[in-house]
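Only a single protein chain was left out; the remaining protein chains are all shown in position.
Now for chain A:
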Amino acid sequence: MAINLQKGQKIDIGLNNMSVGLGWTPNEGTGFAFDLDASAFMLDQSRLIPEEKYFIFYGNTDSPDTALHHSGDDPTGGNSDGGDDETIVVDLAKVDPRVQEILFVVTIYDSGPRRQNFGQVRDSYIRIVDNSTGLEVAKYELGEDFSIETAVEFGRLYRRDGKWKFEASGIGYKEDLAFFLSKYYKGQIIK
């Protein structure tokens, strides 16, 4: 059964194999396509990505420990009719021991020049699905709660006493992906 998450709500994830799915409906108007991106930051105890390959996004679809796999970029929302358009498959059993936390973020690509925000995107959500049953564990509707924002921190999986928990953060930002990356990465970013 789906839990519609509240900010700060913590759940014992109780799963190893899950998918973090992002879905939205293509823009059928005449404007720019809405290009939503799902990204995951695998963070060490200093809350930094230990190596750049531990940042999973459209430009890097697999983590070195093979724990995370991104299905690839959907620039329009057209990949699936009604289902997830971008998916990050998570296998917690494979996560590198250095990684203490996996942070999930959704951003709207090029939202500045295209003058876009979540309020304009139709039927956008991010959710967690249990891969063994196909059932939805948690879901955020992005359009309703984040009408003027261009980025949403969805939540984080984190280790606690040998177990993984999920904390829903649901924080909206008027920022882009580089903003989040600059918090967790000390190398160069080309925008």
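Throughout what follows, a residue touches a chain if its C-beta (ideal position, glycine included) is under 8 Å from a C-beta of that chain, and two chains touch if they have at least 3 such contacts; residues count from 1.
By definition in this document, contacts and distances are computed from a predicted model.
*Asks:* Out of "Stress response protein SCP2", "Sigma-70 family RNA polymerase sigma factor", "Ferredoxin" or "Branched-chain amino acid ABC transporter permease", flag the one the UniProt entry gives for the chain missing from this complex.
*Replies:* Matching the unshown chain against "Stress response protein SCP2", "Sigma-70 family RNA polymerase sigma factor", "Ferredoxin" or "Branched-chain amino acid ABC transporter permease" yields "Stress response protein SCP2".
*Asks:* Pick from A:Tyr109, A:Tyr125, A:Phe146 or A:Phe166: which residue touches the chain that isn't shown?
*Replies:* In the complete complex, the chain left out is touched by residue A:Tyr109.
*Asks:* Which residue among A:Asp12, A:Glu52 or A:Asp123 touches the omitted chain?
*Replies:* If we include the chain that is not displayed, A:Glu52 is the one touching it.
*Asks:* What residue numbers in chain A mark contact with the hidden partner chain?
*Replies:* Contacting residues on chain A, toward the hidden partner: 35, 52, 55, 57-60, 73, 75, 109, 177-178, 181, 185-191.
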